[in-house]
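Below are the structure tokens for one structure; questions will follow.
Only one protein chain is missing; all other protein chains are in place.
Lettered A and B in written order, each chain numbered from 1.
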Amino acid sequence: MNEFYIAILSLIALLGVISVYFKKSPFDKLIGLAIMMGGVIPLIVIKGYLDVAILVAIIMPLTTIFILQATGRNTDES
Amino acid sequence: MNPELILGFIILLAGVAATAFPRERDYISRLIHVEIAATGLMLVMLAYNETIALLTFVAVTAIATIVLIRVIERGEPCD
Partner (left out) sequence: MIYDAAMIPTYICGIVAVYAVIRILTEKKTLKKLVFLNVMNFAITGLIVLSIPDIMVLLAGIAYFVGSTLEANAIASTYAGGVANE
């Protein structure tokens, strides 16, 4: 059971890192960051740190929204 | 060895290499690659049994990202 989790989650995290590096648009990079976090958070859960997992899951969209604030495409503003 | 430790080292090295040599020279791209390196370091710290250090590291990484975003927004555009 544990080997299945380790294999699947490691594959998802490494594919997320590859997807962040080889895409050009910042939105595609943020999607790859979401994939990588989706691979990392269940690894924290099966290690037993539930409070760390809850804190990471709350902080992850907050930093993504703050990055989106800088890379937002302002079409007809100003 | 511990599988989280090996995966953490692989992600940490990939993030540091991607931060040093990005594909396009942009501040936002480099900042997202720094996030990858921070996630790898978090996985390395997960292999040792220190809960308070892990909580503090996650919170301080988020605060540092917010501060860097503020610096990038009001700085001059990159080369």
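Just a few scattered comments:
Note that in this section a residue touches a chain if its C-beta (ideal position, glycine included) is under 8 Å from a C-beta of that chain, and two chains touch if they have at least 3 such contacts.
For clarity, every value in this text was computed on a predicted model and none was experimentally measured.
Shown chains touched by the hidden chain across the complete assembly: A.
If you put the missing chain back, the residues of chain A touching it would be 1, 4-5, 8-9, 11-12, 15-16, 18-19, 25, 27-28, 30-31, 34-35, 37-39, 41-42, 45-46, 48, 50, 53-54, 57-58, 60-61, 64-65, 68, 72-77.
FYI, only the chains that are shown with their structure count from here on.
Centroids built from CA atoms put chain B at 12 Å from chain A. Those residues of chain A lying in contact with chain B across their complex are 6, 10, 13-14, 17, 20-22, 24, 26, 29-30, 33, 36-37, 40, 43-44, 47, 49, 51-52, 55-56, 59, 62-63, 66-67, 69-71.
On the chain B side of its complex with chain A, the touching residues are 3-4, 7, 10-11, 14-15, 18, 23-24, 28-29, 31-33, 35-36, 39, 42-43, 46, 51, 54-55, 58-59, 62, 65-66, 69, 72-73.
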